[in-house]
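Can you keep this structure in mind? I'll have questions shortly.
A single protein chain has been omitted from the complex, and every remaining protein chain is retained in its original position.
Chain nomenclature is as follows: A and B, assigned in order of appearance, with residue numbering initiated at 1 for each chain independently.
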Amino acid sequence: MTRRLLWFAPLVALAALATVPWLASPALIQFGITTLLLATLAQAWNIIGGFAGYASFGNSVFYGLGGYGTAIAMVQLHLPFGVGLALGAALAVVFALLLGLPVLRLRGHYFAIATLALAEAMTGIVANLDIAGRNIGLVLPLLKGDALFYELSLGLLALVTLTVFWISRSRFGFGLIAIREDEDAAAVMGVNTTLYKAAAFTLAGFFSALAGGIHTYWITFLDPISAFDITLNVMMIIMAIFGGAGSIFGPLIGALLLASISEVLSTEVTNLASLFFGLVIVVAVIFMPRGLADVMRRFKRLGWRYFSQNVRENRL
Amino acid sequence: MALLLQILVNGVLLGGLYALMALGLALVWGVLNIVNLAHGAFIMLGAYVSFYLFTLLQVDPFAALPLCMLSLFCFGYLLQRHVLNLIVRAPMFNTLLLTFGLDVVLMYLAQIVFSADFRVVNPSYAGANFSVAGATIPLVRAVAFAVALTLTLAVWLVLVHTRLGRAVRACAQNLVAARLYGVEPRTVYALTFGLGAALAGAAGDLYGVVSQISPYIGDALTAKSFAISIIGGLENPLGVVIGGLFLGILESLTSLYVGPTYTDVASFGVLVLVLILRPKGLLGRAA
Partner (left out) sequence: MTPILQVSHMTKRFEGLVAVDDVSFELAEGEILGLIGPNGAGKTTTVSLISGTVEPSAGKILFQGAPIAHLPAFRRSRLGIGRTFQLMKPFPGLNVLDNVAVGALFGTGGGQRRLGRAREDAANWLDFVGLDHRALQRADELNGPDRKRLELAKALAMKPRLLLLDEVMAGLNHAEIEEVVTIIRKVRGRGIAIVLIEHVMKAIQSLSDRLLVLHHGQKIAEGPPDEVLSDAQVVEAYLGRRRT
């Protein structure tokens, strides 16, 4: 009986969330859109960072490419939004394959640094492109109706979560997990590590780009700094890790919790929120590096000692 | 031809400063295996220390160097001893994440405390320059270059020829054995990290004299420091000099022949290329 409930719960939640635009205040809907998109980013990161174990510090590139693809398509080429989204996603996929393949050969922190460098470089490159509006950026046509963007974001989150769900039960997912746990052993056991890593990176990029496209159309503006915002990387990573990387719902819970707390704490928009995220990372990495899922699992046995034990295990 | 010489001179001067910038990062990374993504934030803090010493107390930026270094040393020491120490034995990714978080915290704290306005440190001799072989050399940059190189060489000497240096390197090799020889790793780690921060502080001080200061300069400087460390290779402390000079000259040439807005792209592009092709750096052996 409980197993059936487990299946129903996400569907019920999804249905409930879909009704929000008709029940909530405009401010709450806006908060909802932002959170849903952040959750999508966290979930997309989960594919490459959580399952494959390749912690990318540059997924903001895909987000920005999605945004710019959409903006350029709509503003410069006068194409509809759907085409814009597709263009953004295509850009991200091409980028993931072209640059992902060489960069994915790097292990551990070298990979992280390389993705960080790529993210920084993209900001610089795009700021020099006329078609992208250089440093000034682009202004998109306004589409009124937050409800539409909300449902779009919700749909995207559902799609990426469904993908992660499928990954967790598939041969592909097992291959990714094997790569994460021990890449050499995985290769020797028959996993095509290059192909799988590239696929994971591309998937992550695809969904991140769609999120970027939706967000850009919603706020009708983007420039290089905001599109490739480095702090987005911070947020998506900490949300995924805080909630539990490598799990299905971890990133969602992490995103919801952290976004809510950040919203409650901050009166400003970016400053304090980012400060908050920075602090959360520091505290979380020290006291609960394996995320909320692990906390809940072991808190029952260990109580508050769970946190001090994490420290004792890892300190010098 | 004269223009090319000027560009090269600019590049070399910049390179010396870059080398000092990267030295702190490379030291901590190569010796302690701590990848500090907040390194640029330390540089930024050093710049602000020198800025406020100059603006409020009229302390000459070069005279302020010891103060900058000392304050950042204490900051780094305490940070390592009480925060970073807690995750030293965790997987490397945790360190990346933690320092990433610290970077964000420091950046936004700086924004709140110092405001986002651009600052400059303008000593009275700021505009002075002299000529060598037809190339104009700003006095400030020349002195900064000299200081940077001196510090870099000094650190190298300390690492290789003193007891402290040996203790630090011993810890890097083998913690257990180091303990047996009476070296207390936690102190050595904190001292080394503090030294790294002090070097960042010095670099920040000098940076403030040649460029504009804001809370946001950290990230790009961190990335450049990485580029330099990787290009120069982590195995030899003097590798940062090679890496710094390389990057300085590259940026100068890019600025002239491609465009000033492309310098960052060039630096990061080279970093990615080096990572892919020769992860152990130009001085290190190919991977």
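Everything below uses one rule, namely that contacts are C-beta pairs under 8 Å (C-beta built on N, C-alpha and C of every residue); 3 or more make two chains touch, one makes a residue touch a chain.
Every value quoted in this text rests on a predicted model; they were computed, and no experiment measured them.
Judged over the whole assembly, touch between the missing chain and the shown ones holds for A. From the set A:174, A:287 or A:307, the residue in touch with the chain omitted from the display is A:174, counting the whole complex.
Considering the full assembly, A:189 is the residue among A:189, A:265 or A:296 that touches the omitted chain. Contact residues of chain A toward the unshown chain are 169-171, 174-175, 177-178, 180-182, 184-193.
Simple rule for what comes next: only the chains that are shown with their structure count from here on.
Averaging Cα coordinates per chain places chain A and chain B 31 Å apart. By the touch criterion stated above, chain B contacts chain A in their complex at residues 35, 37, 83, 85-90, 92-94, 96-98, 100-105, 107-109, 111-112, 185-186, 189, 219-220, 223, 226-227, 230, 259, 261-262, 264-265, 268-269, 271-272, 275-276, 279.
Those residues of chain A that touch chain B in the shared complex are 55, 57, 99, 102-103, 105-106, 108-110, 112-114, 116-118, 120-121, 123-125, 127-128, 230-231, 233-234, 237-238, 241, 271-272, 274-275, 277-282, 285-286, 289, 311, 313-316.
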